[in-house]
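This is the structure I have questions about; it appears just below.
A single protein chain has been omitted; all remaining protein chains appear in their positions.
By written order: A and B. Residues from 1 in each chain.
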Amino acid sequence: MEFAGFRSRLERLGGTVTSQVWRIGYASRFLAYLVLHSGTALRRFRLTVAQVYFAGVLSLVIILVSGLFVGMVLALQGYETLQRFGASESLGVLVALSLVRELGPVVAGLLFASRAGSAITAEIGLMKATEQISAMEMMAVDPIARVVAPRFWGGVISMPLLAALFSAAGIFGGYLVGVQLIGVDAGAFWSQMQAAVDVRNDILNGVIKSLVFGIAVTWISVFEGYDAIPTAEGVSRATTRTVVTSSLAILALDFVLTALMFTGGNH
Amino acid sequence: MPIVEIKNVSFGYDPARPVLRDINLAIAPGAVVGIMGQSGCGKTTLLRIIMGAYLPSRGEAHVLGRATSSLDTAALYEMRRRMGMLFQFGALFTDMSVYENVAFPLREHCRLPGSLEHDLVMLKLQAVGLRGAAHLMPTELSGGMARRVALARSIALDPQLILYDEPFTGLDPISFGVIVRLIRSLNDLLGATSIIVTHDVQEALDVVDYVYFMAGGRVIAEGRPDDIRSSPEPFVNQFVNGRPDGPVPFHYTAPAYAADLELA
Partner (left out) sequence: MNRSMIDLWVGIFVTVGFAALIFLALKVGNLASFSTDQTYSVHAKFANIGGLKVRGPVKSAGVVVGRVADIRFDNESYEAIVSMNLDSGYQFPRDTTAKILTSGILGEQYVGLEAGGDGVMLKHGDRVRLTQSAVVLENLISQFLFNKAAEAKEPAK
């Protein structure tokens, strides 16, 4: 009896693993097909431009406002700590490095997943539920090339720009609080920052991170939308899954990328 | 030669439970043909076989002169360009205006100068009487109007074969009459062939030239509308006349009523 229970639990675990692996494989095939059929999205670039509008422009406000506040909080907290060591001039370094290396790509990615990713999933899912996807197939138009690919590229283009804007807004917020409010010397704030932040090791790596997050989030979003069960409930569940999976993917990828980029002494 | 020919087709999502069993159809060019039957009798599946979305498990489906099982994706899309399909609730693209919806197939498949595209779209919208609604968005349309726009979209490329999936569902009597008349007139004007899948038997019998009657995945009766109306087949009789009880019982299979109430 004990053994049977253990066995059934093992079977359930095995089943879960198998179906997850199968799903990852399916999603990878979907991505490969999508990239190979991106001709329409690139040839008729206006389709992609419209998606940059929905994914990027409509996320601007939340990204800028969040970035500003994150930078302001970083400056407040950082000043408290640095001041104890008499190093409050390093405030600029702390704010800039935190944002450029980590918080910019990660927080912008999380916001992007919940703002744009969920919208992409819901839109594609609803198009499926209302037979718009089938209608396209019946009109001999490949819905992956016409609907999915422009959304994918729109997201991939938008994300690094949003992350850069987030970091820039955050550094501005840090400047406002650190220099204007607390009174750290402006010259030291900027010059220490410039001395410590490296274009290749810090900024370029941050941009690479945001690009990777953009690909991951948009991929998850379009896949969940296209794979959604075509009912109201199915679409809402797919939308939730997009936000949860994207967030986990961002955090896990961030760990991997950080380990690859910033350890080993920058050699 | 028939434009659609279904030969001994069987199909099942799960081999153990076939949805279609040994179906035979031959649809002549120019006809308006009804495929009727109860919900769940397999008629939508049959439609999907005709449009090449599913391949028959056994038998052959010849559509527009070619067997669907012999087509690769490119050839399938080539075939579908010569087909139009009206979905149950229209399936209009909600992010595009009425004009853009009708122009969609033209823009995807032909490179037309703007003025010619405009003229073609207006021609199709005029045919369904909605030229004045060209600038509206699908959310601003009533159900009947949406159906008519979808019809205009499905005939945008002048198809040889038009498929209708439950075109009458949820329409008010006026819209209903409009759609019925449009199906007939567009078929004759375009010189196309139409297949209507529906369970609105009484009304559909007035438009169609020939009827296939399906039940349980088989064709149980076929003929001209008058033959169907006077069919001796008890199931057809029950269906056409809308009797609540007959070969299709009113009660879903259940244990004895008395036993359920614990009277016995």
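As a working rule, contacts are C-beta pairs under 8 Å (C-beta built on N, C-alpha and C of every residue); 3 or more make two chains touch, one makes a residue touch a chain.
Please read all numbers here as calculations on a predicted model, not as lab measurements.
One chain is not displayed; in the complete assembly it touches the shown chains A.
Per the touch definition above, the residue from A:V49, A:L181 or A:A259 contacting the chain not shown is A:V49. Interface note for the absent chain: among A:L68, A:V100, A:V156 or A:V184, the touching residue is A:V100.
Of the options A:L68, A:L162, A:V212 or A:A249, the residue whose C-beta touches the omitted chain is A:L162. Contact with the undisplayed chain is limited, among A:L13, A:V65 or A:A195, to A:A195. Chain A meets the missing chain through residues 46, 49-50, 52-53, 56-57, 60, 96, 100, 158, 160-162, 164-165, 167-168, 171, 190, 193-195, 197-199, 201-203, 207, 265-267.
As a working rule, only the chains that are shown with their structure count from here on.
With centres set at the average Cα position, the gap from chain A to chain B is 43 Å.
Here chain B touches chain A in the complex through residues 51, 53, 77-78, 80-81, 83, 85, 87-89, 91-95, 104-105, 108-109, 150, 153, 157, going by the rule given at the top. Within the complex formed with chain B, the chain A residues making contact are 123, 126-127, 130-132, 134-135, 137-142, 146.
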